[in-house]
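In what follows, a single structure is set out as C-alpha cells and then discussed.
Only one protein chain is missing from this complex, and each of the others stays in its spot.
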C-alpha cells in the first residue's frame, strides 16, 4: 500500500530559528513522523508549498489541485495550515477519483505536546478506510469537505451547521 | 461522537517499577493519550483485563467479547497485546453490529519512541470511517480480522496470505 | 537546600500562539521543568522580565540585579535569552556574596529536542558546587562571567579569548 503526501506548510511545519529569534515554515515534517515508526506502508512526500495557510492564494490552491490531479495514486494525504484548511478542501472537491484526507496540527510537530503524530495517524487510518472523496482529519474526527469549520476560540475543528 | 474503548493490557500499558526492578502491565494508557489532545470526541475507557497477551485464555477472550457485546455503542476500540491480537480479533468476529478496531503498541506508551499515539490515531480515524466489522490498526495499516498476522522478526503486522 | 530562580524570558520561554501564528515569550518554564522530576530541592521562581534578550536594556539589567540583590538566599539561578547572556553576567558581577548561575536554551523548552532540561540540570548541579561568583551554564560547560561568548554560527557558548 502506497500513500502520496502533498505538503503545503502550516503550523505543523513551523520551526524556530534561534539566529533570527523567529519562526518560519520549514521543511515538511510528515516524512520524519512516519519514518519514526516501523510502518508497513510506502509513502512519498511532495513539498508543494511552504506557507502559513492564511497566506494561501487561489493560485496556490490550484497548484496543489494540479499536483494531486497529476498523481496516479488514489490514496492521498495533504498537510495544510489549519486556518484555511476547509477552504482548500472545498477547492479539491472536484477530484472525485481519489480518497484525499487533509490534516495539520494545532501545535508545531517539533513541540512535545504537538498533535501532529496523532493527527497523522488519524489521517493514515482514514485514507485507507474511506470511499473516494475529500476529508479533513482534525481533532480526532473525520469531516467531509464542505461540512467542517475551525473553531478558533475552542481550538478544535467541528461540524459546520 | 462517542467511542467506547475496552482495554486488555499488553505492551502499550507496560510500566517499569523501580522498587522491583521489573515491569508490569499497568493501568490503561489510552485515556491519557486521548486526553492529551484537545479532541472533539467523547470516549469512555473500560479496563477489562491487564494481561500480557501471551497469557490470555479463551475465558479472557469471552469476557472481552461479553463486555463489548453488552455495550450499546457501535464505535468500539480495543487495546491489546500484539502477540495474540489476531487470535482475539477472530473471536470477536461474531459481533457483526459494531465497528471494532483493535490496536496496541510495539513499545510501551511511556516510551519516547512509542508507536502508541500514532496507532491510537490510526484506530480513531478508522473506527469512524469503516463499515461494521472487526479490524486491526497496526503498522500504519488497517487489516480485516482473519487476514492479518504479526511478523515477530520484522516487528510489523502484515497480511496473512 | 533552596534555590531562588530569577527569570527574564528568552528562547527557553518562547511559545507558539496558534491564534496569532506567532512565537512570543511566555510564562517561565523552569518551574515546570523542575517540578516534572521528583527532586530533593526547594526552589522559588521569580518572574522578573519576559523579554527576548536582544531587547534587554540597561534598566532591565539593573532591575534584575536589584531583584537578586534583595534576595537573602545565596544560591541563585537566572534564566535568560542566549544572545546577551554574557552582557548581563557582566552586570551581575558586583554581586559577590552569592553563587549565581545563568542559563537558557538554544531551543524553546516546549520543543522535543530542547536543551532546556539538560541545561537546567547543569545549572542546578553547578550552583551548589561552585564558590561565590557569577557563571554561565551553557553547551555543557560552566563559564565564568567575563570569559564567555556566544558563537552564533556554531550555536554554542565558548571561552572568550
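We just call them A, B and C in the order they show up, numbering each chain from 1.
Convention: a residue touches a chain if its C-beta (ideal position, glycine included) is under 8 Å from a C-beta of that chain, and two chains touch if they have at least 3 such contacts.
Owing to the predicted nature of the structure, the values given are computational and were not obtained by experimental measurement.
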item	value
Omitted chain - touching chains that are shown	B, C
Per the touch definition above, residue among B:64, B:106 or B:137 touching the missing chain	B:106
Touching residues (missing chain, whole complex) on chain B	11, 14, 16, 18-19, 21-23, 52, 54, 82-83, 106-108, 110-113, 152, 155
Contact footprint on chain C, counting only the chain that is left out	1, 33-34, 36-41, 106, 113, 115, 117-126, 128-130, 137, 139-142, 154-158
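Everything that follows uses one rule, which is that only the chains that are shown with their structure count from here on.
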item	value
Chain whose Cα mean lies nearest the overall Cα mean	A
Between chain A and chain C, centroid-to-centroid distance (C-alpha), Å	37
Chain B and chain C, separation of their C-alpha mean positions in angstrom	44
Residue list for chain C, restricted to those that touch at least two other chains	none
